[in-house]
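Left out: one protein chain. Kept in place: all the others.
After this line comes chain A, so read on.
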(Lines give C-alpha, C1' and ligand atoms only; values in the text may rest on other atoms or scores of the structure.)
Protein backbone atom coordinates (compact mmCIF):
# COMPACT_ATOMS: atom_id res chain seq x y z
CA UNK A 1 0.00 0.00 0.00
CA UNK A 2 2.88 2.37 0.77
CA UNK A 3 4.28 1.80 -2.70
CA UNK A 4 0.99 2.74 -4.35
CA UNK A 5 0.74 5.90 -2.31
CA UNK A 6 4.28 6.98 -3.05
CA UNK A 7 3.66 6.55 -6.77
CA UNK A 8 0.55 8.77 -6.67
CA UNK A 9 2.55 11.34 -4.72
CA UNK A 10 5.25 11.31 -7.33
CA UNK A 11 2.83 11.79 -10.20
CA UNK A 12 1.14 14.59 -8.34
CA UNK A 13 4.51 16.27 -7.86
CA UNK A 14 5.34 15.91 -11.52
CA UNK A 15 1.98 17.30 -12.54
CA UNK A 16 2.38 20.34 -10.35
CA UNK A 17 5.88 21.07 -11.57
CA UNK A 18 4.85 20.74 -15.17
CA UNK A 19 1.95 23.09 -14.84
CA UNK A 20 4.12 25.67 -13.08
CA UNK A 21 6.73 25.48 -15.80
CA UNK A 22 4.03 25.67 -18.40
CA UNK A 23 2.62 28.83 -16.84
CA UNK A 24 6.03 30.49 -16.75
CA UNK A 25 6.78 29.81 -20.40
CA UNK A 26 3.28 30.81 -21.45
CA UNK A 27 3.67 34.12 -19.61
CA UNK A 28 7.02 34.89 -21.19
CA UNK A 29 6.08 33.91 -24.73
CA UNK A 30 2.92 36.00 -24.53
CA UNK A 31 4.92 39.06 -23.51
CA UNK A 32 7.25 38.65 -26.50
CA UNK A 33 4.31 38.17 -28.83
CA UNK A 34 2.64 41.32 -27.47
CA UNK A 35 5.74 43.41 -28.19
CA UNK A 36 5.84 42.06 -31.73
CA UNK A 37 2.19 42.94 -32.35
CA UNK A 38 2.71 46.44 -30.99
CA UNK A 39 5.74 46.97 -33.22
CA UNK A 40 3.87 45.88 -36.38
CA UNK A 41 1.70 49.01 -36.49
CA UNK A 42 4.50 51.40 -35.60
CA UNK A 43 5.25 52.84 -39.00
CA UNK A 44 6.59 56.27 -38.06
CA UNK A 45 8.15 58.13 -35.11
CA UNK A 46 6.59 61.21 -33.50
CA UNK A 47 9.50 63.52 -34.25
CA UNK A 48 9.36 62.46 -37.91
CA UNK A 49 5.68 63.38 -38.14
CA UNK A 50 6.53 66.63 -36.34
CA UNK A 51 9.15 67.70 -38.88
CA UNK A 52 6.61 69.82 -40.71
CA UNK A 53 5.79 71.76 -37.52
CA UNK A 54 7.59 75.00 -36.78
CA UNK A 55 10.29 74.79 -34.15
CA UNK A 56 9.83 76.64 -30.90
CA UNK A 57 13.13 78.36 -30.35
CA UNK A 58 14.41 78.84 -26.84
CA UNK A 59 12.02 79.87 -24.09
CA UNK A 60 13.11 81.81 -21.06
CA UNK A 61 11.31 80.82 -17.89
CA UNK A 62 11.36 83.04 -14.86
CA UNK A 63 10.23 82.51 -11.29
CA UNK A 64 7.45 84.92 -10.40
CA UNK A 65 6.62 83.95 -6.82
CA UNK A 66 8.55 82.21 -4.08
CA UNK A 67 6.48 80.80 -1.25
CA UNK A 68 8.41 80.45 1.99
CA UNK A 69 6.87 79.00 5.08
CA UNK A 70 7.45 75.29 5.22
CA UNK A 71 9.98 74.19 7.80
CA UNK A 72 11.10 71.15 5.88
CA UNK A 73 11.11 69.44 2.47
CA UNK A 74 8.05 70.19 0.36
CA UNK A 75 6.77 66.87 -0.96
CA UNK A 76 3.56 67.57 -2.84
CA UNK A 77 1.31 70.36 -4.08
CA UNK A 78 -1.93 70.86 -5.95
CA UNK A 79 -3.76 73.82 -7.54
CA UNK A 80 -7.24 75.00 -6.65
CA UNK A 81 -9.72 75.41 -9.52
CA UNK A 82 -9.65 79.20 -8.93
CA UNK A 83 -6.22 79.18 -10.65
CA UNK A 84 -4.38 81.05 -7.89
CA UNK A 85 -4.62 79.06 -4.68
CA UNK A 86 -2.52 76.03 -3.89
CA UNK A 87 -2.16 73.45 -1.16
CA UNK A 88 1.24 72.05 -0.27
CA UNK A 89 2.49 69.41 2.14
CA UNK A 90 5.90 68.75 3.64
CA UNK A 91 8.05 66.32 5.55
CA UNK A 92 7.40 67.96 8.92
CA UNK A 93 3.70 67.11 8.72
CA UNK A 94 2.51 70.61 7.80
CA UNK A 95 -0.14 71.17 5.15
CA UNK A 96 -0.50 74.80 4.05
CA UNK A 97 -3.07 76.47 1.79
CA UNK A 98 -1.71 79.59 0.07
CA UNK A 99 -3.03 82.27 -2.21
CA UNK A 100 0.00 81.97 -4.46
CA UNK A 101 -0.81 85.25 -6.24
CA UNK A 102 -0.42 87.33 -3.07
CA UNK A 103 1.84 84.74 -1.38
CA UNK A 104 -0.40 84.88 1.71
CA UNK A 105 -0.91 81.76 3.78
CA UNK A 106 -4.61 81.17 4.29
CA UNK A 107 -4.84 77.89 6.21
CA UNK A 108 -2.42 75.61 7.94
CA UNK A 109 -2.84 72.24 9.57
CA UNK A 110 -0.35 69.93 11.25
CA UNK A 111 -0.83 66.26 10.49
CA UNK A 112 -0.18 63.69 13.22
CA UNK A 113 2.44 62.03 11.02
CA UNK A 114 5.57 63.16 9.21
CA UNK A 115 6.24 62.79 5.48
CA UNK A 116 2.94 63.95 4.07
CA UNK A 117 3.60 62.68 0.56
CA UNK A 118 0.25 63.39 -1.00
CA UNK A 119 -2.13 66.30 -1.01
CA UNK A 120 -5.00 67.37 -3.22
CA UNK A 121 -7.42 70.30 -3.50
CA UNK A 122 -11.13 69.49 -3.73
CA UNK A 123 -12.84 70.66 -6.96
CA UNK A 124 -15.17 72.95 -4.98
CA UNK A 125 -12.23 74.61 -3.22
CA UNK A 126 -13.85 73.89 0.14
CA UNK A 127 -11.58 71.07 1.32
CA UNK A 128 -8.15 69.49 0.99
CA UNK A 129 -7.08 65.87 1.25
CA UNK A 130 -3.68 64.67 2.43
CA UNK A 131 -1.82 61.65 3.73
CA UNK A 132 1.53 59.92 3.91
CA UNK A 133 3.24 57.71 6.43
CA UNK A 134 0.04 57.36 8.42
CA UNK A 135 -1.21 55.04 5.64
CA UNK A 136 -4.39 57.08 5.52
CA UNK A 137 -5.92 59.80 3.39
CA UNK A 138 -7.79 62.40 5.42
CA UNK A 139 -10.06 65.21 4.22
CA UNK A 140 -10.02 68.59 5.97
CA UNK A 141 -12.89 70.97 5.20
CA UNK A 142 -11.57 74.56 4.97
CA UNK A 143 -13.30 77.16 7.09
CA UNK A 144 -12.73 80.91 7.27
CA UNK A 145 -13.23 81.07 11.00
CA UNK A 146 -10.20 82.86 12.45
CA UNK A 147 -10.18 80.53 15.42
CA UNK A 148 -10.52 77.49 13.27
CA UNK A 149 -9.08 74.22 14.33
CA UNK A 150 -8.90 72.37 11.06
CA UNK A 151 -7.67 69.21 12.71
CA UNK A 152 -10.91 68.93 14.67
CA UNK A 153 -13.06 68.57 11.56
CA UNK A 154 -10.74 66.02 9.98
CA UNK A 155 -12.33 63.08 8.24
CA UNK A 156 -10.43 59.83 7.72
CA UNK A 157 -11.35 58.43 4.35
CA UNK A 158 -8.81 55.98 2.96
CA UNK A 159 -6.95 53.21 4.73
CA UNK A 160 -4.04 51.36 3.23
CA UNK A 161 -1.56 48.90 4.66
CA UNK A 162 1.43 51.03 3.67
CA UNK A 163 2.25 54.67 3.01
CA UNK A 164 0.01 56.86 0.87
CA UNK A 165 1.93 58.00 -2.20
CA UNK A 166 -0.70 60.00 -4.11
CA UNK A 167 -4.30 61.08 -3.87
CA UNK A 168 -6.73 62.89 -6.14
CA UNK A 169 -10.39 63.88 -6.02
CA UNK A 170 -12.42 62.64 -8.98
CA UNK A 171 -14.88 65.03 -10.64
CA UNK A 172 -16.46 65.96 -7.33
CA UNK A 173 -15.71 66.35 -3.63
CA UNK A 174 -17.37 63.02 -2.94
CA UNK A 175 -14.81 60.53 -4.20
CA UNK A 176 -11.07 60.15 -3.76
CA UNK A 177 -8.64 58.00 -5.66
CA UNK A 178 -5.51 56.92 -3.78
CA UNK A 179 -2.32 55.00 -4.48
CA UNK A 180 -0.13 53.39 -1.89
CA UNK A 181 3.15 51.70 -1.07
CA UNK A 182 1.15 48.52 -0.53
CA UNK A 183 0.98 48.10 -4.30
CA UNK A 184 -2.65 48.95 -4.76
CA UNK A 185 -4.82 51.89 -5.80
CA UNK A 186 -8.27 52.43 -4.38
CA UNK A 187 -11.40 54.51 -4.91
CA UNK A 188 -13.22 55.77 -1.80
CA UNK A 189 -16.54 57.38 -0.96
CA UNK A 190 -15.64 60.45 1.11
CA UNK A 191 -18.86 60.70 3.08
CA UNK A 192 -18.83 57.16 4.45
CA UNK A 193 -15.14 56.23 4.03
CA UNK A 194 -16.28 53.13 2.18
CA UNK A 195 -13.97 51.42 -0.29
CA UNK A 196 -15.72 51.53 -3.66
CA UNK A 197 -13.13 49.74 -5.79
CA UNK A 198 -9.59 48.49 -5.42
CA UNK A 199 -7.03 48.04 -8.15
CA UNK A 200 -4.51 45.20 -7.92
CA UNK A 201 -1.84 44.50 -10.47
CA UNK A 202 1.30 46.38 -9.56
CA UNK A 203 4.06 44.15 -8.25
CA UNK A 204 5.54 46.86 -6.03
CA UNK A 205 4.80 50.28 -4.52
CA UNK A 206 2.51 52.50 -6.60
CA UNK A 207 3.98 56.00 -6.63
CA UNK A 208 1.65 58.15 -8.71
CA UNK A 209 -1.68 58.38 -10.45
CA UNK A 210 -3.65 60.68 -12.76
CA UNK A 211 -7.31 60.74 -13.82
CA UNK A 212 -8.16 60.72 -17.52
CA UNK A 213 -9.83 63.84 -18.95
CA UNK A 214 -12.01 61.73 -21.22
CA UNK A 215 -15.65 62.13 -22.17
CA UNK A 216 -16.70 59.04 -20.33
CA UNK A 217 -14.33 59.76 -17.43
CA UNK A 218 -13.85 56.20 -16.33
CA UNK A 219 -10.14 55.52 -16.43
CA UNK A 220 -6.94 56.53 -14.69
CA UNK A 221 -3.26 55.70 -15.03
CA UNK A 222 -0.84 54.71 -12.26
CA UNK A 223 2.93 54.27 -12.16
CA UNK A 224 5.00 52.24 -9.75
CA UNK A 225 8.31 50.89 -8.55
CA UNK A 226 7.78 47.86 -10.78
CA UNK A 227 8.58 50.16 -13.76
CA UNK A 228 5.05 49.64 -15.07
CA UNK A 229 2.44 52.21 -15.97
CA UNK A 230 -1.05 50.70 -15.82
CA UNK A 231 -4.31 52.10 -17.17
CA UNK A 232 -7.34 51.06 -15.10
CA UNK A 233 -11.11 50.94 -15.58
CA UNK A 234 -12.65 52.55 -12.49
CA UNK A 235 -15.88 50.62 -12.83
CA UNK A 236 -14.56 47.08 -12.98
CA UNK A 237 -11.19 47.48 -11.25
CA UNK A 238 -9.46 45.80 -14.17
CA UNK A 239 -6.16 46.83 -15.68
CA UNK A 240 -6.95 47.54 -19.32
CA UNK A 241 -3.51 48.52 -20.59
CA UNK A 242 0.02 48.16 -19.29
CA UNK A 243 3.32 49.69 -20.40
CA UNK A 244 6.74 48.57 -19.25
CA UNK A 245 9.54 50.41 -21.01
CA UNK A 246 11.09 52.48 -18.23
CA UNK A 247 14.27 51.20 -16.66
CA UNK A 248 13.50 52.30 -13.13
CA UNK A 249 10.74 53.46 -10.76
CA UNK A 250 8.07 55.63 -12.36
CA UNK A 251 7.66 58.68 -10.10
CA UNK A 252 5.02 60.61 -11.96
CA UNK A 253 2.35 60.11 -14.64
CA UNK A 254 0.23 62.78 -16.32
CA UNK A 255 -2.35 62.61 -19.11
CA UNK A 256 -1.96 64.60 -22.32
CA UNK A 257 -4.77 67.23 -22.45
CA UNK A 258 -6.79 65.30 -25.04
CA UNK A 259 -6.67 62.12 -22.96
CA UNK A 260 -5.26 60.04 -25.84
CA UNK A 261 -1.84 59.68 -24.29
CA UNK A 262 0.08 60.14 -21.06
CA UNK A 263 3.60 61.10 -20.06
CA UNK A 264 5.69 59.51 -17.34
CA UNK A 265 8.82 60.57 -15.44
CA UNK A 266 11.18 58.06 -13.93
CA UNK A 267 14.35 57.55 -11.89
CA UNK A 268 16.03 56.47 -15.14
CA UNK A 269 16.29 60.21 -15.98
CA UNK A 270 13.86 60.01 -18.91
CA UNK A 271 10.32 61.17 -19.57
CA UNK A 272 8.31 59.07 -21.98
CA UNK A 273 5.08 59.56 -23.91
CA UNK A 274 2.70 56.60 -24.32
CA UNK A 275 -0.12 56.67 -26.87
CA UNK A 276 -3.21 54.76 -25.72
CA UNK A 277 -4.65 54.05 -29.16
CA UNK A 278 -1.38 52.84 -30.64
CA UNK A 279 -0.81 51.00 -27.35
CA UNK A 280 2.91 51.81 -27.18
CA UNK A 281 5.59 54.27 -26.18
CA UNK A 282 5.89 56.95 -28.87
CA UNK A 283 8.55 59.34 -27.57
CA UNK A 284 11.43 59.53 -25.11
CA UNK A 285 12.61 62.85 -23.67
CA UNK A 286 16.18 62.49 -22.54
CA UNK A 287 19.63 63.94 -22.90
CA UNK A 288 23.00 62.44 -22.15
CA UNK A 289 23.75 65.36 -19.85
CA UNK A 290 20.69 64.62 -17.74
CA UNK A 291 21.52 61.80 -15.35
CA UNK A 292 19.27 62.52 -12.39
CA UNK A 293 15.79 61.12 -12.02
CA UNK A 294 12.56 62.92 -12.84
CA UNK A 295 10.30 63.41 -9.85
CA UNK A 296 7.25 64.92 -11.56
CA UNK A 297 5.90 65.90 -14.97
CA UNK A 298 3.08 68.00 -16.35
CA UNK A 299 1.91 69.37 -19.71
CA UNK A 300 1.28 72.97 -20.67
CA UNK A 301 -2.33 73.76 -21.59
CA UNK A 302 -1.96 72.94 -25.30
CA UNK A 303 0.16 69.88 -24.63
CA UNK A 304 3.01 71.22 -26.72
CA UNK A 305 5.34 71.62 -23.75
CA UNK A 306 6.23 69.01 -21.14
CA UNK A 307 7.66 70.26 -17.85
CA UNK A 308 9.84 67.94 -15.79
CA UNK A 309 11.11 68.50 -12.27
CA UNK A 310 14.43 66.75 -11.71
CA UNK A 311 16.47 65.55 -8.74
CA UNK A 312 19.41 67.70 -9.89
CA UNK A 313 17.44 70.78 -8.74
CA UNK A 314 16.45 71.87 -12.26
CA UNK A 315 13.29 72.05 -14.34
CA UNK A 316 13.62 70.99 -17.96
CA UNK A 317 11.00 71.97 -20.53
CA UNK A 318 10.58 69.69 -23.55
CA UNK A 319 8.96 70.18 -26.95
CA UNK A 320 6.54 67.25 -26.87
CA UNK A 321 6.33 66.90 -30.65
CA UNK A 322 9.96 67.30 -31.64
CA UNK A 323 11.50 65.71 -28.58
CA UNK A 324 13.97 68.55 -27.96
CA UNK A 325 14.55 70.55 -24.82
CA UNK A 326 13.44 74.18 -25.15
CA UNK A 327 14.25 75.56 -21.73
CA UNK A 328 15.96 74.86 -18.44
CA UNK A 329 15.11 76.66 -15.23
CA UNK A 330 17.41 76.91 -12.23
CA UNK A 331 16.54 78.37 -8.89
CA UNK A 332 15.75 75.63 -6.46
CA UNK A 333 18.51 74.76 -4.04
CA UNK A 334 17.59 71.13 -3.63
CA UNK A 335 15.73 68.50 -5.61
CA UNK A 336 12.38 69.36 -7.17
CA UNK A 337 9.81 66.99 -5.68
CA UNK A 338 6.56 68.12 -7.26
CA UNK A 339 5.44 70.12 -10.30
CA UNK A 340 1.97 71.14 -11.52
CA UNK A 341 0.79 73.50 -14.24
CA UNK A 342 -2.01 75.84 -13.14
CA UNK A 343 -5.58 74.98 -14.31
CA UNK A 344 -5.62 77.80 -16.89
CA UNK A 345 -2.03 77.20 -17.96
CA UNK A 346 -0.74 80.66 -17.01
CA UNK A 347 2.07 79.35 -14.81
CA UNK A 348 3.49 76.25 -13.19
CA UNK A 349 4.34 75.66 -9.54
CA UNK A 350 7.22 73.58 -8.24
CA UNK A 351 7.87 72.35 -4.72
CA UNK A 352 11.32 71.39 -3.56
CA UNK A 353 13.35 69.86 -0.76
CA UNK A 354 14.77 73.37 -0.23
CA UNK A 355 11.56 74.11 1.76
CA UNK A 356 10.13 76.51 -0.85
CA UNK A 357 7.56 76.53 -3.63
CA UNK A 358 8.08 78.59 -6.76
CA UNK A 359 5.55 79.73 -9.30
CA UNK A 360 7.16 80.34 -12.68
CA UNK A 361 6.10 81.34 -16.15
CA UNK A 362 7.60 82.23 -19.49
CA UNK A 363 9.30 85.54 -20.03
CA UNK A 364 9.12 86.46 -23.66
CA UNK A 365 10.65 89.56 -25.16
CA UNK A 366 8.43 89.54 -28.18
CA UNK A 367 8.87 92.31 -30.74
CA UNK A 368 5.15 92.94 -30.58
CA UNK A 369 5.31 93.94 -26.92
CA UNK A 370 8.05 96.48 -27.62
CA UNK A 371 6.11 98.09 -30.47
CA UNK A 372 3.01 98.27 -28.34
CA UNK A 373 4.74 100.50 -25.81
CA UNK A 374 2.73 103.66 -25.60
CA UNK A 375 4.14 106.82 -27.22
CA UNK A 376 4.53 108.57 -23.84
CA UNK A 377 6.76 105.79 -22.59
CA UNK A 378 8.86 105.79 -25.74
CA UNK A 379 9.26 109.54 -25.59
CA UNK A 380 10.25 109.49 -21.93
CA UNK A 381 12.86 106.86 -22.63
CA UNK A 382 14.24 108.77 -25.62
CA UNK A 383 14.51 111.99 -23.66
CA UNK A 384 16.21 110.17 -20.84
CA UNK A 385 18.82 108.57 -23.09
CA UNK A 386 19.37 111.85 -24.94
CA UNK A 387 20.33 113.66 -21.74
CA UNK A 388 22.33 110.68 -20.62
CA UNK A 389 24.48 110.74 -23.75
CA UNK A 390 24.67 114.51 -23.58
CA UNK A 391 26.27 114.20 -20.17
CA UNK A 392 28.78 111.62 -21.29
CA UNK A 393 29.67 113.65 -24.35
CA UNK A 394 30.07 116.74 -22.30
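A few remarks follow.
One rule holds for everything that comes next: a contact is a pair of C-beta atoms (placed from the backbone, for glycine too) under 8 Å apart; a residue touches a chain by one contact, two chains touch by 3 or more; residues count from 1.
To be clear about the criterion, contacts and distances are computed from a predicted model.
Comparing "Potassium voltage-gated channel, Shal-related subfamily, member 3", "Large ribosomal subunit protein uL29m", "Transcription initiation factor TFIID subunit 13" or "Regulator of G-protein signaling 11" against the UniProt entry of the hidden chain yields the protein name "Regulator of G-protein signaling 11". Here one chain is not drawn; of A:72, A:114, A:135 or A:241, the residue touching it is A:241. Note on the undisplayed chain: of the listed residues A:92, A:260 or A:312, the one touching it is A:260.
The set of chain A residues touching the chain not shown comprises 5, 8-9, 12-13, 16-17, 19-21, 23-27, 30-31, 33-34, 37-38, 41-46, 49-50, 52-53, 56, 64-65, 80-85, 99, 101-102, 104, 106-107, 124-126, 141-144, 161, 170-172, 174-175, 182-184, 189-192, 194, 196, 200-201, 203-204, 213, 215-217, 226, 235, 239, 241-242, 256-258, 260-261, 275, 277-280, 282, 300-305, 320-321, 341, 344-348, 359, 361-364, 366, 369, 372-374, 376-377, 380.
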